[in-house]
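For this view, one protein chain was removed and the others were kept in their places.
Each chain carries a letter (A and B) given by its place in the written order, and its residues are counted from 1.
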Amino acid sequence: MLKYALIPFLPLAAFVFNGLLGRWLKDKAHWPPLFAVLFSFVLAVSTLFEVMGGGHIEHVLYSWIVSGGFDVHIGFKIDQLTAVMLIVVTTVSSLVHIYSVGYMHGDKGYPRFFAYLSLFTFSMLMLVMADNFLQLYVFWEAVGLCSYFLIGFWYEKKSASDAGKKAFVVNRVGDFGFGLGVMLIFITFGTLNYDAVFATAGFHAAETVNIMGGTYSLMTVIALLLFTGAVGKSAQLPLHVWLPDAMEGPTPVSALIHAATMVTAGVFMVARCHPIFNLSPVALDVVTWTGGITALFASTIALTQYDIKRVVAYSTISQLGYMFVACGVGAYTAGIFHLMTHAFFKGLLFLGAGSVIHAMSGEQDMRNMGGLKKAIPWTFGTFLLASLSISGVPGLAGFFSKDEILWKAFTSHGAGHTVYYLLAFAAFLTAFYSFRVIFMTFYGDCRASHEVAHHVHESPKVMLLPLVILATLAVVAGYVGVPEAIGGSNRFHGFMAHVFGGGHGAVEGVVEGGASHALEVTMMLVSILIGVGGIGLAWFMYIVKPDLPGKVAGASTAVYNLLYNKYYIDEIYDFVLVNPVKWASTHFFWKVVDVSIIDAFVNAVASLVDAMSRVLRRLQSGYFHHYAMGMALGVFVIVGVFLFIR
Amino acid sequence: MPSFSMDNMVSILPEMIVLSLALAVLMFDLALPKDEKRYLAYFSVAGLAIAGYQTMNLAGLQLDTFYGMFVLDGYAIFFKVLFYIAAAIAILISIGYVKGQEMDKGEYYALILFATAGMMVMASGADLISIYLGLELMALSVYILAGFMRGSMKSNEAALKYFLLGAFSSGILLYGIAIIYGVTGTTNLAGIAAFIQSGQYSGPALTLAMILLVAGFGFKVAAVPFHMWVPDVYEGAPTSVTAFMSVGPKAAGFAAFLRVFTTALPGIQPDWTVIIASLAIMSMLIGNVVAISQTNIKRMLAYSSIAHAGYAMVGFVSGGMQGVSSVMMYLFIYMFMNLGAFGMVVMLRKDGVAGEELKDFAGLAKKNRTAALLMMVFMFSLAGIPPTAGFMGKFYVFMAAIDAGFTWLAIIGVMMSAVSAYFYLRVIMYMYMKEPEGEFELAAPLSLKLAMAVAVLGVLYIGMAPAGLIDFARISIAGMM
Partner (left out) sequence: MVPISHILILAGMIFALGVVCVFAHRNILMILIGVEIMLNAAGLAFVAGSMRWGMPEGQIFVLFLMAMAASEVSVGLALVVYLHKRKRSVNIDDFNEMKD
């Protein structure tokens, strides 16, 4: 059992070590966290092999309170889903640790940075290994907290600390719903343990709850509340606003937290709670629509952005949308498959973007880049592989996973089938904006100032190594899930079937045999055409006719501005929510409610208790006779009550 | 009726060890020079450890001896273990303190051991007579201990008040026992229960006797309105003695109180449930509210002790396996945290200054971080803030109340704990936010440090892993329930 406990606790130990001794370690502060996370990775791999045969590992590590049905403990439930998450988290975390050695070199918060990375890794591992909702919730909050620390890592920068705050506040909205969901689960089931809840979820399927006059299905309410948390954490509409701003954090953090791991916690949670979601067709439809609309919405914004990291950030939001669609149509395996491949190629895109920024002396605006292909060939090569992967070029990881989602959506009934068209269009845009980044950054003439252009240099080997490893993974990771239609065996599907059951999308009844392999191959060709079309259009607009983008933007100013300003969502929130709340909090809540009502109430209670205290202490007169009389009176009063009242 | 046999000797082995220890201390005292009395303390602690070992060896036995007057069961063993730890920690706290206060006498340790023996008899008594005798043995020893600081007028006054009120309460208790004997013809707990069960008598005399017993035991556990002695005696008695009597005799009082009411008087449970529930509410209310306006820390802890008796009585009212085990657990936890808090007060005592006022804690954090940290843990625990043991104690007590249908009692308890946070956290505020007045010189000999280490580890360990203790309590009473 020690082995499983070590997986999360090694990074925790590294955090404690760095927290206490970091000041003395200085620029060697990366060693303890790096060793810890590498060792965790080795253990995670060995754990993966243990569950390969279909077994589960369950272990209660530490019981805090056990009282009747109320059971608070820290425990591990390691099934195939957890094992995949463990591999993803430890792999990307290890590589990001290595990358950070180069990227963060010389930063004065170097030990602090690695301490936070370790703390985050610990929290994330505990989150995916949880065997009960309370632990899930606690570490759900913990990863949010680490993310807040790391976004605001350069806290002297106002934009960084503002972004941190924004991420925190927006996530609170989602977490509030999530917390309510967990509470409702406890009220309904009387326990928070996964196994007990999931095993009995079916018995509550027909129950309803009344909320403000309306009657709703209990499972729908629970599932939607949980999903609210996922929407916040995974940056889906309408709570996506924090993720682009979170790019203020150091780039390795963006790769680890805001691409590969933390933001996918929402998808993981929905997959983990699939027995609850499966009982509520309504909730599944909501998940599908949210994911589909977000996927398209975010990819349209990505078309017009110039900050290289922001493009990748919107791309992340969009790809998370794909994963939710997969969950919504009941194809959890496809969602987790895409989660895994996405972690590799999106982590790679972020790290590659970091390498570009590093080369450009901190420049992030693509308008000031260009022609870097020759100067930073390794970065270019790996970045290109990642972009090909995300665009869905056949043979690469992103192709297999994204295509599976598209196929599942297409063959599902109801919402999923409609959403397929959104996703297909988003896939086209994805290919387009991904290669827009490639062409603007690496091709054409260098638009940077002479000074910057002169300094362009390839990143050190310690940063290139993770890029190469991730590029390899972005190419090969897909081969665990080659669909049967083209002669693959789809081992990933068989592996995850231990968690999600055998049937494809068993819920909404995708017709297994009815959809022929021929149709699947046809749809695959359509996907390829879409991806290649997007790339081709980008090539045409940015290489063949470089003045075309400007003309298009000029011809459709309204649309362009709408996209460029991200649909004005931040401004709308400011206008509708933030400013009124600020105004109300100063003019009403603070000056009226707080000062006149709450303060007055609190003060009144306090002075009442105080006055009581002063009166009652007088009873203690110091005289023996009063004390004896108190006892005698006590007896008399009790006797009197019994004699005369009863 | 069981006959006299070897079992009798086995069952009183722990009491025999502690009593012999006390007598041995008195004898060795004669041989030791005046300023070497601390060896008696080490000797006593070692003896208590042996007694504890022997007692644990007896665990699992269920002996009904001395013609049904004395039992050795899991319940008794649980409380005996509690008493050993309480006495040992109290002795360790005392070593440096008694020397400084010129009360460094052999009898001091002997009296603590005699009191411990009395408490043990109370926990094992299965007959009102044996319980009464144990109670008197304990009480007489503690009366003397309360006045042990002969030079202090406050200590004298504390002893006088404690003695007179204690004698008065034991008169009331005794009269209650006499009435029960008159009505039922027996003082054996099981015999009384059987008599009530048979329905031969259902007049008011039994209820009257029960009320008198509540008064007698209520005095020992410091329940309102039989609590009036507590603040004065706790304040006046030497701090090390206060530490001991705030946990030992209180736990012993509860041990007897619980056993008498659950084994002898279940027939009139509805009656005593109402009374004890009202006492619990009043104790929580008066204890916590009056503690707010106290500036003397010993007096504040005295009112807090009244409040904690109230919490424990919430578990008492709940009854059943869950309720009784929650009270036992509560007392065990209270023992650690209250001894810890008083130990810190002892540590603050320096030449000429009592170190008992709240303001004496001002700025402690700046002078001695460890001491401030320890005090903070004890205050958190008394206030019931997780992850300390105090939280666990309250959790199980209130949980038992809710499960038994006394949700309103649990709500009052939680509200009163919220009030209590005010005065416990004020101590922390003084330690961390105020500037120290004058020089600090902590009186912390190794023995006191050891005692505090044990107390703080107990508080934290039980807070983090309460399962062991609650299982110990539940297994202990499995035979009784």
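Keep this in mind: a residue touches a chain if its C-beta (ideal position, glycine included) is under 8 Å from a C-beta of that chain, and two chains touch if they have at least 3 such contacts.
The shown structure was predicted, so the numbers you read here are calculated from the model rather than taken from an experiment.
Asker: What are the shown chains that the left-out chain touches?
Answerer: For the complete complex, the undisplayed chain touches A, B.
Asker: Which residue from B:10, B:59, B:160 or B:421 sits in contact with the chain not drawn here?
Answerer: In the complete complex, the chain left out is touched by residue B:160.
Asker: Touching the absent chain in the whole complex: find that residue among B:182, B:266 or B:479.
Answerer: B:182
Asker: Tell me which residue among B:84, B:168, B:272 or B:380 touches the hidden chain in the full complex.
Answerer: Counting the whole complex, the residue in contact with the absent chain is B:168.
Asker: Thinking of the whole complex, not just what is shown, which of A:35, A:62, A:588 or A:623 touches the missing chain?
Answerer: A:623
Asker: Would you indicate which residue among B:73, B:107 or B:232 is in contact with the undisplayed chain?
Answerer: B:232
Asker: Across the whole complex, list the residues on chain B that are touched by the chain not included here.
Answerer: Counting over the whole complex, chain B touches the hidden chain at residues 129, 132-133, 136, 140, 143-144, 147, 150, 153-154, 156-161, 163-164, 167-168, 170-172, 174-175, 177-179, 181-182, 185-187, 231-232, 235-236.
Asker: Counting contacts across the full complex, list the positions on chain A that touch the omitted chain.
Answerer: Interface residues of chain A facing the absent chain: 617-618, 620-625, 628-629, 632.
One rule holds in what follows: only the chains that are shown with their structure count from here on.
Asker: Between chain A and chain B, what's the gap in Å when you average each chain's C-alpha atoms?
Answerer: Roughly 52 Å, centre to centre.
Asker: Touching chain B in the complex: which residues of chain A?
Answerer: By the definition above, chain A touches chain B via 62-68, 70, 609-610, 612-614, 616-617, 619-620, 622, 624, 626-628, 630-631, 633-635, 638-639, 642-643.
Asker: Residue numbers of chain B touching chain A in their complex, please.
Answerer: Within the complex, chain B touches chain A at residues 160-161, 164-165, 168-169, 172, 204, 207-208, 211-212, 214-215, 218-219, 225-226, 228-229, 231-232, 271, 275, 286, 289-294, 387, 392, 395-396, 399, 403, 419, 422, 464-467.
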